[in-house]
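A single protein chain has been removed from this complex, and every other one stays in its place.
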Amino acid sequence: MDIVDKLTEIFKEFPGIGERQAKRFVYFLMSKNGSYAENLALLITDLKKEVAQCGECFRFFIVPARNAESIAPAGGKNGKNPVNGGINKTCDICGNTSTDSSVLMVVEKDSDLESVKKSRVYNGKYFILGGLVPIVEKNTKSKIRIEELKEKIMREARPNANALGLASRNALQEIILAFSVSPQGNHTDSYVREQIKNVADKQNIKISSLGKGLSTGTELEYSDNDTLKNALKNRQ
Amino acid sequence: MDIVDKLTEIFKEFPGIGERQAKRFVYFLMSKNGSYAENLALLITDLKKEVAQCGECFRFFIVPARNAESIAPAGGKNGKNPVNGGINKTCDICGNTSTDSSVLMVVEKDSDLESVKKSRVYNGKYFILGGLVPIVEKNTKSKIRIEELKEKIMREARPNANALGLASRNALQEIILAFSVSPQGNHTDSYVREQIKNVADKQNIKISSLGKGLSTGTELEYSDNDTLKNALKNRQ
Amino acid sequence: MDIVDKLTEIFKEFPGIGERQAKRFVYFLMSKNGSYAENLALLITDLKKEVAQCGECFRFFIVPARNAESIAPAGGKNGKNPVNGGINKTCDICGNTSTDSSVLMVVEKDSDLESVKKSRVYNGKYFILGGLVPIVEKNTKSKIRIEELKEKIMREARPNANALGLASRNALQEIILAFSVSPQGNHTDSYVREQIKNVADKQNIKISSLGKGLSTGTELEYSDNDTLKNALKNRQ
Partner (left out) sequence: MDIVDKLTEIFKEFPGIGERQAKRFVYFLMSKNGSYAENLALLITDLKKEVAQCGECFRFFIVPARNAESIAPAGGKNGKNPVNGGINKTCDICGNTSTDSSVLMVVEKDSDLESVKKSRVYNGKYFILGGLVPIVEKNTKSKIRIEELKEKIMREARPNANALGLASRNALQEIILAFSVSPQGNHTDSYVREQIKNVADKQNIKISSLGKGLSTGTELEYSDNDTLKNALKNRQ
């Protein structure tokens, strides 16, 4: 396997990229001048250095350069590079005091969070579950962060006890399950509800799911039965 | 303009059919044997004879053959053929005593009604508005059946007074506006609400709209802002 | 099966139309006023009356109204309506003295002929084979007009002997096989070549096939092997 094949294999893992386009990427890189490739390689390396995974919501985020040292002193102190994905950091949403800490939206993956964030319709906190629960599944816990979610709920329910001492935060009042509308998304909704029911009840925290019904562009004539059913049930 | 062009023009009015496919239809008919075309022409003619427009919901429907005479005697009496779309007939939904007459769903067009009917998630009555209200529009009333809707609401609000004497029916309690989620659909929703507000209030009838939110297949990552906003607002 | 279902079944046979669109056509017709449907039914009936199948090329064509009697006197004489698809008529291409009778293009179906005719790149005669030859096929002759093609070649090779007495026509010099580039199209090309080889050789008539190579819009990067092979072989 020569270098063209090796790179093709790696590009094939990129989201939405097949064998053919992966190979085109390699030929594209071959034909670009050296500085383009050098710059790309450098940025990819830097990206991983500047990326951290938020210890609160598990989102990947870029650590702002000027704060890098104060946020991640452990890695810097003993002369090592800051650990990639070091988990004792807090992202700009979780660390922002203007974020509404009374609601917590549980999403499947980072791109879901970015999409909701970009829409500016929600100002609360997030939690990245890390996947959906397959309908036939034995070993669920190892794949999604259900235990971490329970711990997060416990922490947010009594913010005064929070180690970071962000005393001004509101206590968590509602958990919003926000999964795609698909058999697996619906199954994940049920599974998570059941798992967090006890801890939420104890803390008097409401559990809700995103509303289902007609979405933008939906035409009644072409709607599926489930969508019509939900739209009718949720009429108002 | 020869007969090929004339037929092409007519087929071009069929839903979803452009010039090219319209012409293919004509060549297709030319190449089929005579009995196929004859049969088609006959069925089209019969269709219009068997079709009536319901005087209650304005839906087009097929008059069952065995009832044709008793349902539409007026046309027959004076020796004329029964008028197509004669409006003193009642369709199998409006005339069915098992239909729930306490709810009335207002839809844009026949195919919307057929879609909801087929989904079996709704057992109430319908009303075909006959179109959407364009956002910039002066002469709305002439295009949609807003006056007919008001009269229908009046009638259904006090079923005992109904001329047909269907005394067992329930009084109308809720009007469900069921338009597509688009600027024009939303505008029609607002327009109809305003127009029927007085009559509905007087009769203590609730006005609702189909629920908006995530529809089947919606992925959070690719949702538009309005859908996210509705899904969040209508969470439960 | 009511009339809606019956018409749906018929529309489903239209080229490119599935169950769903077929049903939409029926609802569309139900909602149109009576004169639209009446007009459509009338034109469909008239179409079959005005259509004839050319006795020379087997194309379906519209018999010009003013010539209908003189062209098809046989049917008229004995008081019957002119027979649909009566085969003793000649279309406007075959009957036109400015058509180049030295070349004969053999195509699969009527719409292929109309497409080539419309392009104005060919001024010769046509012959509609009536189908392609499936690759695995026992009973080919009954499906395509191979015997009729041989007879046509015989007639055109010696135009003086032609019953219609069109003495000024040129003798046939070349037969152009014009089938789609697909396994079945290629197979039909081979089959027809073999079948007409003897008669063509005897009359000193050349057999050719449409050129293969890059077609408009073809990008080298995405070309299949066969197209590249043909483009290379047919370079000039």
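Letters A, B and C name the chains as they come in the text, with residue numbers starting at 1 for each one.
Rule of thumb we're sticking to: a contact is a pair of C-beta atoms (placed from the backbone, for glycine too) under 8 Å apart; a residue touches a chain by one contact, two chains touch by 3 or more.
These figures come from a predicted structure and were not determined experimentally.
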(Q) Let's see if you follow the contact definition: name the visible chains touching the chain that is missing. (A) A, C
Q: Please pick, from C:90, C:111, C:173 or C:203, the residue that touches the omitted chain in the full complex.
A: C:111
Q. Which chain C residues touch the hidden chain?
A. 107-109, 111-112, 115-116, 119-122, 176, 178-182, 208-236
Q.
Touching the absent chain: which residues on chain A qualify?
A. 2-4, 6-7, 10, 13-16, 21, 24-31, 33-34, 36-48, 50-51, 60, 62, 84-85, 110-111, 114
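One rule holds for everything that comes next: only the chains that are shown with their structure count from here on.
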(Q) How many angstrom lie between the centres of chain B and chain C, each centre taken as the mean Cα position? (A) 43
Q) Residues of chain B that touch two or more other chains: which are they? A) 109, 111
